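In this view, the complex is presented without one of its protein chains, the others remaining in place.
For clarity, chains are labelled A, B and C in written order, and residue numbers in each chain start from 1.
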Amino acid sequence: MKIKIFTTGGSIDKHYSLRSSQFEVGPPQVEDILREANVVFEYEIEQILAVDSLEIDEDKRRRIVERVQADPHSHILITHGTDTMVHTGRALVGTPGKVIVLTGSMQPAAFKHSDATYNIGFAIAALQTLPQGVYIAMNGRIFDPQRARKNLEMERFEED
Amino acid sequence: MKIKIFTTGGSIDKHYSLRSSQFEVGPPQVEDILREANVVFEYEIEQILAVDSLEIDEDKRRRIVERVQADPHSHILITHGTDTMVHTGRALVGTPGKVIVLTGSMQPAAFKHSDATYNIGFAIAALQTLPQGVYIAMNGRIFDPQRARKNLEMERFEED
Amino acid sequence: MKIKIFTTGGSIDKHYSLRSSQFEVGPPQVEDILREANVVFEYEIEQILAVDSLEIDEDKRRRIVERVQADPHSHILITHGTDTMVHTGRALVGTPGKVIVLTGSMQPAAFKHSDATYNIGFAIAALQTLPQGVYIAMNGRIFDPQRARKNLEMERFEED
Partner (left out) sequence: MKIKIFTTGGSIDKHYSLRSSQFEVGPPQVEDILREANVVFEYEIEQILAVDSLEIDEDKRRRIVERVQADPHSHILITHGTDTMVHTGRALVGTPGKVIVLTGSMQPAAFKHSDATYNIGFAIAALQTLPQGVYIAMNGRIFDPQRARKNLEMERFEED
């Protein structure tokens, strides 16, 4: 089973720009994470966007949905900012013939302490084992995008 | 769903002893990994052994099997050294009413570069999604312990 | 020889705020760095400011100078943002009876890859060995604040 990975930016890919002394979305971190984990499955990474997920408007979201639905692979991982991850998940509900898992991280993968590596590992196993559908994989749980939300106060995802 | 985690030692838990200038099995690392990942599921950690898995003889293996089978939880994660992980997996095959996943790491969790955090994330998702049975979760794949083996040359797990 | 450490913020202390999805100046990192290095000298840490050094105006700079000059210790380390580190260094030139070393980092100490720990180690040795005066300790070199500048293009300090 080959896994297709689409990246869209988000906290997971943020790095520190010396020029601006600001945090910016940099290159996708999922590749380094998979290399360090020495995984043996086949995968292919493609960048759709490189933005903070608060900047994903309806146009950009449509672009993600079109790219995912047009893709020939049946197993798709999307790395995404956490703020609008559930919105993109909902927009993908109903995609036929695919298992789609969205993940990301609260703390950038470039940090010493981050949930990024755990989340990628967790999402990949979810992708390999779940039936067709769309899922949010965050905080060590699999959520239904229709019922999930990010609890800003608690800094984690939860479900009704 | 509450997850019971049994630890037995192995590379994942190795640290550097200043006294002996040697690598030794230290305290279980899975707790720190789950805390840093900010997981929201319930879990409980219990140490059965703290040894290199080459030191797990038939007596020690029987002790692991008895503890796992006597445990009331239905979802069980076992962290284990990689050298004899498949042997312990095979000894657990047939355990009724449980999903059991074994994982560990090639490089100690204490290292900057390690597969430990990825593997724990991966194993936890496998545990939540797979049907009853015994599984090895390593290198980003789920293996059947009856057919899996560690390829020392390639430094990864594979299946016939 | 007891070392007094004043912190003022800067990239070295930046962390990622989940609330704002922005980089912000957090608690001083020098304490963790010294603890992990297991240093045996005596020291005392005091926070004067917690800001990006571009925000240090003449009032704030005067406050730093007054606090440093009023301090009874003869050996003073200042952690500071890199953008105006030389300005604060120049404002301190002429302080009688003290060795003063300013350092910081280009990449936050919270990152996996950062110059923070190296720079703190380097600055502490400079402080212990140099004669009275004010010094910038960055990029593995000791600079005279009167002649040093940050080369934004090259992302490092240099001297005429």
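The rule we apply is simple: a contact is a pair of C-beta atoms (placed from the backbone, for glycine too) under 8 Å apart; a residue touches a chain by one contact, two chains touch by 3 or more.
As the structure is a computational prediction, the values presented were derived from the model and not from experiment.
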Partner chains on view for the chain not depicted: B, C
Candidates B:Lys14, B:Arg61, B:His80 or B:Arg141 - the one touching the absent chain: B:Lys14
Touch residues of chain B, complete complex, unshown partner: 11, 14, 16, 18-19, 21-23, 52, 54, 81, 83, 106-108, 110-113, 152, 155
Contact footprint on chain C, counting only the chain that is left out: 33-34, 36-41, 106, 113-115, 117-126, 128-130, 137, 139-142, 155-158
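The working rule: only the chains that are shown with their structure count from here on.
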Innermost chain, where centres are averages of C-alpha coordinates: A
Intercentroid distance (Cα basis), chain B paired with chain A, Å: 26
Separation of mean Cα positions, chain C and chain A [Å, integer]: 37
CA centroid of chain B to CA centroid of chain C, Å: 44
Residue numbers of chain B (touch at least two other chains): none
